[in-house]
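A single protein chain has been omitted from the complex, and every remaining protein chain is retained in its original position.
Lettered A and B in written order, each chain numbered from 1.
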Amino acid sequence: MASSHGTPPVFNNKVIAWIDHRLPIFSYIEKEYHTFPTPRNFNYFWNFGAIATVMLVLMIVTGIVLATNYTPHVTMAFDSVERIMRDVPSGWLIRYLHMTGASFFFIAVYIHIFRGMYYGSYKAPRELLWILGVIILLLMMATAFMGYVLPWGQMSFWGATVITSLFGAIPVVGDSIVTWLWGGFAIDNPTLNRFFALHYLLPFVIVAVVALHVVALHVHGSNNPLGIDPKGPQDTVPFHPYYTMKDGFGVAVFLIIYAGFAFFAPDSLGDPANYIPANPLVTPTHIVPEWYFLPFYAILRAVPDKLGGVLAMFGSIGVLFILPWLDTSRVRSCTFRPIYKWFMLVLVIDVFVLGYCGANPPEGYFVPLSQVATLYYFFHFLILLPVLGKIERPLPLPPSIADAVLKKKAG
Amino acid sequence: MRKPMKKMLVTAAVALSALTAGVAAIAADAEEHPPHRHWHFQGPFGTYDRAAAQRGYQVYAEVCAACHSLQLLAYRNLEELGLTENQVKGLIKDIQIPDLNDDGQPIERPARPSDRFKRPFPNEAAAAAANNGKAPPDLSVIVKAREGGPDYIYGILTGYVPYDKLTPEQIKAFSVTKDDNFNKYFPGHKIGMPPPLGDDKVTYADGTKATTDQEASDVVEFLAWASEPHMEARKRTGVRVILFLLAMAGFLYAVKRMVWADKH
Partner (left out) sequence: MAASSIPAGGHGDPTRRDFLMVATGALGGVGIAATAWPFINNLNPAADTLALASVEVNVAPIQVGQAVTVKWRGKPLFIRHRTPEEIKAAEAVPMAELRDPQTDNSRVTDTAKKVRPEWLIMIGVCTHLGCVPLGNQPGQTKGPFGGWFCPCHGSAYDTSGRIRQGPAPRNLAIPGYLFTSDTLVRIG
């Protein structure tokens, strides 16, 4: 591997050189994370990949520690979580970090996705990088869904019942699939046990896909806010120390906000009903998923037909998979797309509106509002993107990154 | 950052805050909400008022424990409220806990500090049967399990309106009969629990006057502590973590600026 990449780096330390000659991890790190040429004009949106990675590690570490004390049985799950909160040394800390960490992991990933969309990071040659990212999002959603069931509160049980029941809408095989998912005739102990096993497994699958995601990134290097390719060393800086230190700063700021929630408002992002032990005979007045699922929940309920709603909900993620081919624009970055950039803002507002609808019961004005918002969402991806790319006149691109940076410095 | 980008972010922020205000407005007019009270434990530096929590324990033990279990707590936890081990043993000396003897037969034996709080009913079904079909909820995490938290619990305890004080509109709108317990803040207004507190229902060990409000406020302080005994450690640790992170962010920013100095 080292021999195919030009002159291998020389290590002064004999031990490192010995290892590297046999398993070139140090050369790999030197090439991919030290000297790796990275566009010099990143803004702070580019921090969120690193932030998301830090959150993934945090979730795995806190999760494994929680698993040393959690019992995945319907009669003991709720109590075992409370035992962690009360009796296990620092248990309350690790539980709140894990609970809040899930929310902040999604915040980081959603901002990371926004960056990808706004700056055209999904466009050639990074289509597969983008698709791997959408796969990571799906895995995160599955992991978070199963994780929320584990405390076995009222929302755990009923949220799981609603979402797994959806698969019953599939014609012919729907009911068999639901019974298969449940391992029984309702959500019960078999379901809880398997969700625990899978919730422990999937994060490591996520790690593997994240590794592929980063490998894919390093093939062509990162995109940048201008969306134009680096033309030479004047357009790039070595990843270390420029972006290691900038990412370090960004991570620290993100952690401050995270700590604010984890230590001073840990239950604010959750639902009080999940502190009521699960009761299969009593349905809570409002069944609401965690905030990061709300937009999808709104889309699900916007369609009056059960199967239609399921298809729309999965379709809302499906369109993300084909985004690189939906967008016909020759230009990557919204910086140079004077019309589309405003539609990106509309999309963000639309997603917030969908989230707001998802948080409320499907009554009154929420019904038409969620329908309009759902229609805009699909219009944006399926009609606006293909059409606008052809008719929009982009602003002139700067000749190079260095040019744009130096001109900004002078002007 | 570039001007157009900044303008977009400002617009997005304004839109978001308008939405959030909208959410709050919608949520407010659904049911009558209990008034917001100031609690000793609220805020980033709040702590539990141990004297109030001890009085609240007395209210729980003498009034609530007849129907409501507190099964996630153990008697030894009361030492965190400032009681000594001997005081805890004194409080529990007359409590008999179900257990098994060496021959496997069910017996009752005196409570120990390591025991969980005794349940008034052996199981959920028995609790429901003794209470008109609805089991009184366990109170271990009740303050976290209800929208409005401590304000809601206090509101419930003090929000009863006797039948003869109701207006004819209320009686008609909510189909209230003489046998119902009307509560201002309970969703649907007809609560299964009859008013549990009253003036001088308990005689406080520390001599505080036991009005209904005082009893309600004290038992909420106790139940808030019961819902989260480690809250004070959480807030204390939070202050330290955030101060550390602020320092760390400051240093890392300085390093970042130093590293980038020749590129900007």
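We take it that contacts are C-beta pairs under 8 Å (C-beta built on N, C-alpha and C of every residue); 3 or more make two chains touch, one makes a residue touch a chain.
Just so it is clear, the structure is predicted and the values come from calculations on it, not from any experiment.
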Per the whole complex, from B:Ala125, B:Ala173 or B:Ala254 the residue touching the absent chain is B:Ala254
Given A:Ala17, A:Val61 or A:Leu311, the correct residue touching the omitted chain is A:Val61
Across B:Arg76, B:Lys184, B:Lys201 or B:Lys235, the one contacting the chain not displayed is B:Arg76
Among listed residues A:Asn43, A:Ser90 or A:Ser176, the absent chain is touched only by A:Ser90
Checked against the full complex, the residue among B:Arg112, B:Lys190 or B:Arg236 that touches the missing chain is B:Arg112
Logged for subunit B, residues touching the omitted partner chain are 74, 76, 112-114, 244, 247-248, 251-252, 254-255, 257-259, 261-262
Residues of subunit A touching the missing chain are 34, 61, 65, 68-69, 83, 86-91, 93-94, 238, 240-241
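FYI, only the chains that are shown with their structure count from here on.
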CA centroids of subunit A and subunit B: separation to the nearest Å works out as 34
Given the complex, residues on subunit B that touch subunit A span 1-2, 4-5, 8, 11-12, 15-16, 19, 22-23, 26, 44, 72-73, 77, 137-138, 140-141, 144-147, 149, 187, 227-230, 233-235, 237-239, 241-242, 245-246, 248-249, 252-253, 255-256, 259-260, 263-264
Counting only contacts in the complex, subunit A reaches subunit B at residues 40, 43, 79, 82-83, 85-86, 92-93, 96, 237, 241-242, 245-246, 248-249, 252-253, 255-256, 259-260, 262-264, 266-267, 272-273, 275-277, 285, 335, 341-342, 345, 348-349, 352-353, 356, 359-360, 409
